[in-house]
Each structure stands twice: as C-alpha cells, then as structure tokens.
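What follows is a single structure, and I will ask about it in a moment.
Only one protein chain is missing from this complex, and each of the others stays in its spot.
Coming up: subunit A.
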C-alpha cells in the first residue's frame, strides 16, 4: 500500500523539477535544436534541388551546344558547297570566256589571213598581168617587126572580136 501512495514531498519536487526542466529545456535546448534541425534539413533540401536544377540546366546547355554545333557544321558545309559551286561556275565561265576569246582570235586570224590571201592573190594576179603584158609586149614587139605579121594578128584579133 505504501508503494502506491504518492508522497507529498515527491509530488512537490516532481512538479517543481519537471516544470523548471521543461521551461529551461524548451527555451535553451529544444528550441535551437528543433529550429536548427529544421533549417539544416531545409538547406540540404534546397541544395539538392539546386544541384538537380543545375544538372538539368547543364544538360539543356549541352543539348543547346550540340544543336549549335550541328547547325554550325551544316552552315559550314553549306558555305563550302556554295563556294565550290561558285568556284566551279567561275572556272566554267572562265573556260567559256577563254574559248570565246580564242575562237574570236582564230576568227580574226582567219579573216586577216583571208584578206592577206586575197590581197596576195590580187598582187600576184596584178604582177602576172603586168608580166604577161610585158612578155606580150616583147613578143609583139619581136613579132610585129614585119608588116604582114601585124596585119595577120590584127585580123585574128578582129576575128576574135567578131566571135564574141
């Protein structure tokens, strides 16, 4: 019976000690502990979130970079292709121009040659005519020393003329 009869003294001290204990611990121990545990957890949570976000951003950045690289490469390829095309075109044009110029030159040369030829032929012809005239003159001069021969020739010429 003594065991289950609460003593006044112990009740008094228990109320006092527990009360003081609660007050002091709540103010100087539990409050900073709970607060700082909460803050630490939150800061860890935030750090994790931040790192995840950064990772995501990094991945996005990487993907962007890759895309940029791909587009740059494509642009470069296009540029090279364009340059090549224009170079080819230029070469072709140059070739064409050269051909045309050559042809023109050839034509010019040919025309000049033709003219030269014509002129040469004409000169030769003129020379031949004057030579033959001279020859003829000499021949005639020699042949027409006698009268009979002159007459005969004239008559021949006249015959010829009538024939025409």
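We adopt the following convention: a residue touches a chain if its C-beta (ideal position, glycine included) is under 8 Å from a C-beta of that chain, and two chains touch if they have at least 3 such contacts; residues count from 1.
One rule holds for everything that comes next: contacts and distances are computed from a predicted model.
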Report summary line: Out of "Peptide/nickel transport system ATP-binding protein", "TonB-linked SusC/RagA family outer membrane protein", "ATP synthase subunit a" or "Sugar ABC transporter permease", the chain not pictured bears the UniProt name "ATP synthase subunit a"
Report task. Out of A:2, A:146 or A:160, point to the residue that touches the absent chain in the complete complex. Result -> A:2
Query raised in the report: Touching the left-out chain: which of A:18, A:113 or A:157?
Result: A:18
Query raised in the report: What subunit A residues would touch the chain not displayed?
Result: 2-15, 17-18, 20-22, 24-26, 28-37, 39-40, 43
